[in-house]
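What you see is the complex with one protein chain gone and the rest in place.
Presenting subunit A:
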Amino acid sequence: MSQSLAKECNELKERYDTCFLKWYSEKYLRGTGTEQNNECSQLFKQYSSCLQVALKERGIDKLLDEAREELKDSDSTYMSKKKS
């Protein structure tokens, strides 16, 4: 598995990634993993709270907001159209 940019989050990331990969191939791709809350949600929360601190410390959180704004059109291109 790949590393986190913050070393202190590596262990939490590893646990979450392992859970997600299992969920993705065993449930999501088989059409049974559509619920928002799943067995990996708690692990993601733990990893995410570690990561958010690291992003803030490095000032990356603001850059991410800008990039998100730049790519916001892709949400409508790749998501809402498919509803029909």
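Going forward, a residue touches a chain if its C-beta (ideal position, glycine included) is under 8 Å from a C-beta of that chain, and two chains touch if they have at least 3 such contacts; residues count from 1.
Just so we're on the same page, contacts and distances are computed from a predicted model.
> Between "pyridoxal kinase", "Exosome complex exonuclease RRP44 homolog A", "PRELI-like family-domain-containing protein" or "M-phase phosphoprotein 6", choose the name on the UniProt record of the chain that's been left out.
Not shown, but named in UniProt as "PRELI-like family-domain-containing protein".
> Taking the full complex into account, what residues of subunit A touch the chain not shown?
Within subunit A, the residues that touch the unshown chain are 1-6, 9, 13, 16-17, 20-21, 24-25, 28-29, 31, 33-36, 44, 47-48, 51, 55, 60, 63-64, 66-68, 70-71, 74-75, 78-80, 82-83.
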